[in-house]
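Shown here: the complex without one of its protein chains, the others still in place.
Take a look at chain A:
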Amino acid sequence: MPEIKLDGLRKDYGAVSVIENLNLSMEDGEFTVLVGPSGCGKSTTLRMIAGLENVTAGRIEIDGRDVSKLDPKERDLAMVFQDYALYPHMNVAKNMSFALRLARYSKAEINKRVTEVAEILDLSAHLNRKPAELSGGQRQRVAMGRALVRDAGTFLFDEPLSNLDAKLRGQMRAELALMSQRINKNMIYVTHDQVEAMTLGDRIVVMKAGQIMQAGTPEELYRKPANVFVAGFIGSPPMNFLIAELRDEAGTVRLEGSGFSIPIPAERAASLTQHTGRTVTVGIRPSGFTESDAANATEMPVLLSEYVGAQSVLISELGGARVTIEVNSVAPVRSGEVRKFQIEREELHLFDPKTEAAL
């Protein structure tokens, strides 16, 4: 199980630079998820690791060996493609054994591995079928099977679930998570879906415009986002951003925004005194609002209530800005009502409005 290191990686398409100076190292046996909006360079990064794209500058190291100039087949990788990419003229067994046949494994060995993997993926009954005769989920499993039989050091996934419908995607996600626990290999997974990233990844790398915004465990990214982009990208429904001023009033640091005024807890305030008097961006997660009858609670109108089961998502207004609030569905909320909410002070995230970095 190799360690993969990207060192000053750069990719240009003609005059356009897609990725500039990317540095990242992926530990042994880790499930790394590259996540970001489309066009952020996550797929390009994966394809460079795979060897399907040339590297303009920089190095890709696998276990200390520079592989950036090597052919894909010399890198000990297996890859699952977004569009499955199954060979339509071969049946499932032939599709899965293609790599082994190219590597001239013995017939007995090929048979053993294909049967084994087919059993894991519940494909044993379909080994003689052509891809055209399979459903979307089955095709996806064959694509995974093709990677699994190879027993490669590292597995690459390029948005493998994006073509499945919501229900199947949830199922496959769970299967993938179980599989990754069982085989315990290096996995690099590209997705634009932050839910997939959060549920699957040991470590998430959030990318934007060819740069790494933040890398860390799902919890780190959720609890301590490094900037406005990561804060807004991770978490569903997304975080609310409001403008407020940081004021020091007789020893207590307060956030004064239009329609709200929140005292900052003392332990947090100490690190913020240098910023008092400035305008800051305040990030509040939808779950950071709680209904309350306290005197200092803010009255907020419910413009829209979306019932999604255990939770309801409310669209409301605070000081002229739209905010999303997530509440328990125990007491149903109707659109048009006015409710009183309090903002959890521990759930506040403060960012510099210019650099967008966390304060």
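FYI, contacts are C-beta pairs under 8 Å (C-beta built on N, C-alpha and C of every residue); 3 or more make two chains touch, one makes a residue touch a chain; residues count from 1.
Quick note on the criterion: contacts and distances are computed from a predicted model.
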Given that one chain of this complex has been left out, which of "Sugar ABC transporter permease", "Lipid kinase", "YciI family protein" or "Glutamyl-tRNA(Gln) amidotransferase subunit A" is its protein name according to UniProt? "Sugar ABC transporter permease"
Contacting the left-out chain: of A:G8, A:G39, A:G136 or A:G336, that is A:G136
Can you say which of A:S17, A:T56 or A:N163 touches the chain missing from this structure? A:N163
Tell me, which residues in chain A touch the chain that this view leaves out? 50-52, 71-73, 77-79, 81-89, 98-99, 102-103, 130-134, 136, 139, 146, 150, 163
